[in-house]
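Quick one: this structure, given as structure tokens, is what I'll be asking you about.
Apart from one protein chain that is not included, each protein chain of the complex appears where it belongs.
Going by the order they are written in, the chains are A and B; count residues from 1 in each one.
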Amino acid sequence: MATEKKEFEPLIVGITCNWCTYAAADLAGTSRLKYPPNIRLIRVMCSSRINPAFILYALSRGADGVFIGGCHPGECHYIDGNYKALRRIELLRRMLDQFGIEPERLRLEWCSAAEGAKFAQVVTDFTNKLKELGPSPLRSQ
Amino acid sequence: MGEEKGKKKIKLAFYWAATCGGCDVATLDIEEKILDVVSIADIVLWPVAMDFKYKDLEAMAPKSIDVCVWNGACRLSEHEELAKLLREKSKVLIAYGACAAFGGIPGLANVSNKEEIFKIVYQDTATTVNPDFVTPQEELVTDGGDKLTLPEFWNTVKSLDQVVDVDYYVPGCPPQLDTNLAMVGALANFVATGELPPKGAIIGASDKCLCEECPRKREEGKMIERIYRPYELKEVDPEKCLLDQGLLCMGIATRGGCGAKCPSVNMSCRGCYGPSSQVRDHGAAFLSALASILGKKTETEMIGEGTAEEVKELLDQVKDPLGTFYRFSLPISMLKRVQLKEKKG
Partner (left out) sequence: MDRLKSIFKKKEGPKPPVGETKPPVAEEKKPKEVTIAPKTGTVWTEEKPKAAPAGAQKEIVINPITRLEGHGKISIFLNDKGDVREAYFQVPELRGFERFCIGRPVEEVPRIVPRICGVCPWPHHMAATKAVDAVFKAEPPEAAKKLREMLYCAHYMHSHQLHFYALAAPDFVPGPTAPAAERNVVGLIGKVGVELGLEVIKHRGYAQKIQQMLGGRATHPVGGLPGGWSKALSPEERDQVEEMAKKLLDFSKKTVDIFDSVVLKNKDYVDIILGDTYYHETYYMGCVDKNNKVNFYEGMVKVVAPDGTEYAKFEGKDYLKHIGEHVEPWSYLKFPYLKGVGWKGLVDGKGSGIYRVNTLARLNVANGMATPLAQAAYETMYKTFGKKPVHHTLAYHWARVIENLYAAERCLELIQDPEITSKDIRADVGEPGEGVGYVEACRGSLFHHYWADENGMAKKLNILVATGHNNGAICMSVKKAAQSLIHNWKVDPGILNMVEMAFRAYDPCYACATHTLPGKMPLEVDIFDSKGKIYKRLER
């Protein structure tokens, strides 16, 4: 990867729940709040729809970071989906560490539909952190 | 043996790669039925047992072997060479056993690489006396002028289908009796009728998870709050589900077909029959299912456990996610191997 001259631009896959975080992203857009374009958003109905295999798939295909967005605990549209999502993501994070993939590459945020600004801010923060971390070790494969 | 059935015998070949030999031994557990196999097949290749030369194999016509049963994972250059050769010479190639099908236990070496393994095996282990750090060489000329070679040791272990095209899979470490009988049955059927199962089929295993077979009784809707390491639970109820009792059991994410032998002696499943067809990544499937049922409260009482810190105590009980969830299937997982830090820079 000969990108010494250009700054490294991480590729982020974002999987966000329809009711909260995806709506927050919409809100950030309609509010004209800026955030980096590195993230590609995928909408699911609930954060618990996210099979850890999706995250592994994204990483294995070269994503530098994966962003998961769901409803605040207690606010899940389906009552308790986000609790399952939390456990899955946290357990996956520990396993990624064993795989030699920095746990910081997986980010879980609760953003309600009203938190457009928070969404923009956390995505910006995540992008900057990934720039520091550098490309995913799986990129070279 | 030597019985003529009026039908031509098929040509059967067995080969082994990075293996322990258990698959060959397991085949013998079909006991006297081994004689039935010999009556329908001429074994043309079996390094453990029969007159076999690599040159003989090379001289065989393409597709002249009807069925080749391959056990073992691929981790040396020699394995790849033989895999390609046997694929060319065989009509049907079966990945037999967990190692060939998923990478198996040798696949756990994907947590490491050649450099690390050599350093530990040939330098760091407690009994090794090797001050000059001599290591096996792929090519070497001795002081006497003799040229010797060894096959190349790869960094990454592969399943057979990551090296060549595979027709069928027989899972298990080793495949258990019913699975082996199913394979013998498929061979016999092939000899009698010429029919084969659809390509890619898993022979001798169910597409449902092990729980369907396991006689233990499950409690509906139970959450697991405490995970026990096997030595921490002195009294294991022989009737109740092991996962319900807090022993991590991979049966919920693993194919059935083995008869739940390990649970029958109070030991939980570790997944040697591999993932079902419904699952893309064995470890991720188990991780997801386990995380779903891990919790202090029932589903309707979970309010208040919404942060990583709160679930930390729960998750700390899962000691070795990678090594437990991918015990037999690391090479075929999505990530395939551990990313090791570069030594330099």
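Going forward, contacts are C-beta pairs under 8 Å (C-beta built on N, C-alpha and C of every residue); 3 or more make two chains touch, one makes a residue touch a chain.
In this text the structure is predicted, and so the values were computed from the model without any measurement.
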{"item": "Where the missing chain makes contact, among the chains that are shown", "value": "B"}
{"item": "Touching residue (missing chain; options B:125, B:189, B:277 or B:307)", "value": "B:125"}
{"item": "Touch with the omitted chain, as defined above, among B:165, B:212, B:237 or B:320", "value": "B:320"}
{"item": "Contact partner of the left-out chain, one of B:13, B:40 or B:111", "value": "B:111"}
{"item": "Touch residues of subunit B, complete complex, unshown partner", "value": "1, 16, 18-29, 31-32, 34-35, 38, 46-56, 75-76, 78, 104-106, 108-109, 111-112, 116-117, 120-122, 125-130, 134-137, 140, 142, 144-148, 150-151, 153, 173-174, 176, 229-231, 234, 236, 238, 261-262, 264-267, 270, 272, 319-320, 322-324, 327"}
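As a working rule, only the chains that are shown with their structure count from here on.
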{"item": "Parts of subunit A lying in touch with subunit B, wherever the complex brings them together", "value": "51-53, 56-57, 59-60, 72-74, 79-80, 82-84, 86-88, 90-92, 94-95, 98-101, 108, 110, 137-138"}
{"item": "Subunit B residues within the subunit A interface of the complex", "value": "111, 279-281, 283-285, 287-288, 290-292, 294-295, 299-300, 302-308, 311-312, 314-315, 318, 320-323, 325, 333-336, 338-341"}
